[in-house]
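Removed: one protein chain of the complex. Kept in place: all other protein chains.
After this line comes chain A, so read on.
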Amino acid sequence: MLEDPLLLARLQFALTAGTHYMFVALTLGLAPFILFGQLRATLARDEARMRAVRFWGGLYLVNYGMGILSGLVMELQLATNWAGLNDMFGYAFSAPLAVETMAAFFVESTFLGLWIFGWDRMGRWSHLACFLVVTATAYASAYWVLVANGFLKNPVGFEIRDGEAVLTDSGALLTNPSTLLAFGHATTGALLLGGLVVAAVSAYHLARGHDPDGMFRRGITSGLTVTAAAVMPVVAFGGTQYALFGNEPPTSGRSLSATEIARVEEDYGGGAAHAVGEVGHVLMTLCWTAIAGVAAAGLVLWLVNRLHRWRWFHWMLVFSPFLPYIASLGGWAFRETGRQPWTVTHHLTTADAMTEMSPAMAVLSFSLFTVAFAVLAAVTYWLLVRFARRGPEGGPLAPRPEEPDSDPQLPVHRF
């Protein structure tokens, strides 16, 4: 395996993309909770609700840091490892990513910095407005990145001139069904994730009889409500995507003839990638069923007024976030492997998309980033669980008691 740079590059992309998505999905899922929580706290001038916002916001930030780090690596990895894709589709595929980075991330990160810094220093409406911008741009990022990803699956809106794709129809690119359905499916899936994480953390504290300001009672109800509301849209957007399967992209035949396309697809064995995708597909549907069950049980308990009391249900909820995480990774594995052997369906094969690099370089870049990612992702999850269990008193955004600043008895570092 180590002698095949292509396999390494594919595996590396899959691992970084998967890691990125694990964090990004929680960002997308948690942001609306924080936004509405902060809106209500601001409207009511309610300090108790604001403490809850600080708690969820602290988790959001710990998670967000890793989302940024992995996103940066994704972006540079696209530039360094997939030069073939850029040579041919630079003007079409990278344009939405350029908009994403320029507009969405530029604005998102800046305003998140303001939001972090603005606690206790900004007017409450300005502070709320900062988070509104953060939420809106997070969803805008997801849209633009899925424009790029949808284009790979169903390339539309361009012509090939001198071997390069030139964008001719922005409208078709922006309304690509493969983009819009994925956007609906991925964002509602992220809401399932966010809802279950909020419910799980709340359930953990309720099970231990810990409920400062009633925030965890509110958390378990709102988390389950959002989950229940998102369950059907998830399957509707997901199921509709089956209708696209097997459709030829409208641009088929422009860079390769029908015979050449057929030959590439015949030569492709499928193999392990195909099997991984199938496993992903099965896991996704199984997890959906389980989530629907959890949501239904939660609603019933709520109606009979047992939601805040039944411990066994709380402990079930504590472990429920695994379901949407597994489903999200499975869904992506299904989508991305389903496109193989193509990077851009019927135009560019994955082998041609890769940068020419020596096996040594591929191994170096692979091991460097895979190890770094494994360490950072593990540390971030450990921190998330730690802060979630600690509750609002010890959160990273909790106002800290005045501590002595430079304590001379502590050791002095010199390295």
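In the analysis below, a contact is a pair of C-beta atoms (placed from the backbone, for glycine too) under 8 Å apart; a residue touches a chain by one contact, two chains touch by 3 or more; residues count from 1.
Keep in mind that, in the parts below, contacts and distances are computed from a predicted model.
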Undepicted complex member, UniProt protein name, chosen from "Cytochrome d ubiquinol oxidase subunit II", "FtsX-like permease family protein", "2-oxoacid:ferredoxin oxidoreductase subunit beta" or "DNA replication and repair protein RecF": "Cytochrome d ubiquinol oxidase subunit II"
Residue among A:G18, A:G90 or A:G293 that touches the chain left out of view: A:G90
Option touching the unshown chain, where A:A44, A:A98, A:A243 or A:A272 are the choices: A:A98
Contacting the left-out chain in the complete assembly, out of A:V73, A:A190, A:A327 or A:A353: A:V73
Chain A residues touching the omitted chain (full complex): 58, 61-62, 65-66, 68-69, 72-73, 75-76, 78-80, 83, 86-87, 90-92, 94-103, 105-107, 109-114, 116-119, 121, 133, 166-170, 173, 355, 357, 361, 364-365, 368-369, 372, 376, 379-380, 383, 396-397, 400, 402-408, 410-415
